[in-house]
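Just one protein chain is left out here, and the rest sit where they should.
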Amino acid sequence: MTTVAKTTPNSQRRSYPSVQSLRAWFAASPSAFVGGTLIILLLIIAFSAPLFAPYTPEEMDFAAALTGPSPTHWLGTDNFGRDVLTRVVFGYRISMAVALGSVGVGLIVGVTLGLLAGYFGGIIDNLIMRPMDVLMAFPAIVLVVALTGFVGRNLSIMILAIGIVYVPIFARVMRGATLEIVGQLYVEGARARGASPLRLMLIHVLPNAIAPVLIQASALMGIAILLESGLSFIGLGTQPPDPSLGLMLSEGRQFMTDAPWMVIVPGVAISIAVLGFNLLGNGLQDTLNPSRKGQ
Amino acid sequence: MSSTTNNDLLLQATGLKKYFPLETDFLSNFRSDKAYVRAVDDVSLTVRKGQTLAVVGESGSGKSTLGRLILRLIEPTSGQARFKGRDVFGMNRSELRRFRRQAQVIQQDPYASLNPRMRVGSIIQEPLNIYNEGTRAERRRRVHELLEQVGLTASYVDAYPSELSGGQRQRIGIAAALALSPELIVADEPTSALDVSVQAQTLNLLSQLQKDYGLTYIFITHDLGVVQHFSDRVAVMYLGKIVEEAPTETLFEAPQHPYTQLLFSAIPATDPSQRMDWNIPEGEPPSPVNPPTGCHFNPRCPHVMAVCKEQRPHLQHTAPHHQVSCYLYDEA
Partner (left out) sequence: MSLLSVRNLTTEFRVGGQWLAAVSNVSFDLQPGEILGLVGESGCGKSTTAYSLMELLPSNARVANGEVWLRDTQLLGMGESRWRDIRGTQLAMIFQDPMTALDPVFTVGDQVMETLREHLGLSHKDARARTLALFRQVGIPAPEQRFNAYPHQFSGGMSQRIALAIAISCHPHVLIADEPTTALDVTIQAQILRLIRRLLVEGQGTGVLLITHDLGVVAQVCDRVAVMYAGEIVEIGDVQSIFSDPRHPYTQALLNSLPSRQVEPGQLANIQGYVPGLASRPSGCRFNPRCAHAKPICSKQPPPRIQLSPEREVACVLYNE
C-alpha cells in the first residue's frame, strides 16, 4: 500500500507582468513606481532626442540670442542663440550615457570581483578586497580628475573614470551579499549534487545576492549624473560645443542676471534625473530587501 | 543485516575529526593557544548497503557536522572515509564528481534548502544538467517521473518553492536527491521541521524509496521515535563522540551508556498511562570548546567513577554488534 497522496499546487502561479501586477507593484512601492516611470521617460527622451528636439543642438541664431521663453524657443536661447530645450534634451543623452555607462562598468567589474571574493574567501578575498580598500580610500573626484587629466577629456574616458570609482563600492556590497547567500542551505545542497563553483556562483548565489547591488546601482546612477555635471562645470568633462547639462550651467553662469533660464533649466533638469534615480533606489530598497518588508 | 562480507560495506569512516577554530580574525592565526570547537572528535562508523544507520544526538553533539564530513562538504581535521573502498578525502576533482552522483543529501529545513528563485522543475532537473544526463526531453520526462515518485504531480514544475507547504517542499528536496539514482543518502533531520502527519507521509515515502531502489540511509536526527521506526542501527553521539552503537532493537531494549539511558528517560512517551518518573538529573551538556577531561559525560553521569574523570573511555564491544564507550562495561 502506498499512502502517498497525489496533490496539486494550491496557489496561483507567477505570471508575466500584467496591468494587475503593475498595479500591485505600484501599491507596494509608489516611490519605485514614480522613480522608475520618470527614468524611463527621460531615457526615451534622451535616446530619441532628434525626434523631440525642435532644433539641432549646435544650430545658432544670433538674432535670437539670449531671448527668454517664447513660442519659437519654449525655454529660451543661450548667448549663441542656441535653443535651450534642444540642448537640455541632448544633454540628457550625455547624462544618461554617463549614468548607464559608468554604473555598467562598475557593476560588471565590481559584481564579478565581489562574487569571487565572497565565494572563495581566504587568500582570494584578500587579493581582491585589499586593493579595493585602497581604491576606495581615494576621493572620487580626485581619481576622476587625475584620470581625465592623464588620459584625455572625452566622454568614454569620463565614463570609464567614474566606473572605476564605482568598482570598489559594488565589489563591497556584492561581497557582503555573497557571504550571506553562500551560507544558505540550498547552496550547500547544490554543492552536494556536484555543482561546480561557476554554477554555484551564477545560478545560486548571484540571483539571490543581487538585490542590494541593484539598489546601490540606482543611487550611483544619480551620483554619476552629478559627477558628470560637476566635471563639465569645472571644464574637465564634456567639452564645448557638446551639450552637457553641467557645461550649460557653467556657460550660463556669466549670463545669470540677464538670462536666468540658462542656469535654471539645466539645473532643474539635473535635479529631476537625480530625483528619479533616488526614488527608484529607495523604492527598490523597500521591495527587494526582505528585511524591510512589512515595515 | 548480520552478514559481514566486504561487498556490502558501503561506507567506512575511521577516526574522523573536525575542529572548527573558534576565532576567525587574522591575528588569532598567530596564537599558539588557539581554541577549537571539537564538533566531531574521533568518530568511526560503518554503513552497509541497503541499511539505515541513525545518528542520534542533541544539539551540539556534532551529528550534522558528521553528515557533512561524510559527504565531503567540509574537509576533516583528520581521519579517513572510504566509500565503496575509495578514499573520499583523497579523491581528485573527477573522482569527487563521481562520488557526488552516488552520495546525496536531504537537508533539514525545507524552507531554506530550496533556491527561492528557481522553479520546482529546474530544482529537480539541476542534478541532471550538472551531469549532462540525457536530452532535454528525457530530462523533462525524468523530472515528471521524479515528481510522481515523491507523490506530487507534473503540474508542480512551474511553481516556486514559496508557493508550497513544508511537506511539499521536502518532497521536492527528496526528488532532487533521487534524480541521479544515488546509492547513499545522508538525511539531516529531514522531518524535524514538519508536522506529525506530514512527517509520517515523508517517512513512509523514504522507506518506500528505500525498498524500491535499495537505498542506503544515514539518518541524522534527535527524534528517537523516528529512529525506532526507521533505522536498522543506531549510533548515539554526545559532544562529538559516539558513545554507543547497536542494532535498533537492542538499543531500545537495553540501552547501556548512561547518556543513552538519560536520553530515553527524557523522551515523553506518547502513552499517558506510562507517565515518566521525572528523575532527569539537572545540568546541561558542557561546551564543546572545553569538554571535561576523561569521559565527556562524567559531570552529568549518575554512575560516575574516579576513572571517568581522568581517562577517556573508548568504544568496546559488549556484544557482537553492540559497542559502548563507558567504564561501567570495562572487563579489566
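A and B label the chains in the order they appear, each numbered from 1.
Here is the rule we go by: contacts are C-beta pairs under 8 Å (C-beta built on N, C-alpha and C of every residue); 3 or more make two chains touch, one makes a residue touch a chain.
Since this is a predicted model, take the numbers as computed values, not measurements.
Of the listed positions B:Phe99, B:Tyr217, B:Phe230 or B:Tyr327, the one in contact with the omitted chain in the full complex is B:Phe230. Which of B:Asp42, B:Glu58, B:Glu133 or B:Asp158 touches the hidden chain is settled by the complete complex: it is B:Glu58.
Among B:Gln199, B:Thr216 or B:Gln323, the one in contact with the hidden chain is B:Gln199.
The chain not shown here is touched by just one of B:Met276, B:Val289 or B:Ala319, and that residue is B:Met276. Of B:Leu11, B:Leu128, B:Ala159 or B:Leu263, it is B:Leu263 that touches the chain left out of the display.
Listed here are the chain B residues that touch the chain not shown: 58-59, 165-168, 195-201, 203-204, 207, 222-226, 228-230, 262-263, 265-273, 275-276, 278, 280, 282, 284-285.
Keep in mind that, in the parts below, only the chains that are shown with their structure count from here on.
Residue ranges of chain A in contact with chain B, taken from their complex: 2-14, 184-186, 188-196, 199, 203-204, 207-208.
Per the touch definition, chain B reaches chain A in the complex via residues 68, 71, 73, 97, 100-101, 103-105, 107-109, 112-118, 126-127, 130-131, 150-153, 155-156, 158-160, 163-165, 168, 173, 176-177, 179-180, 201, 204-205, 208.
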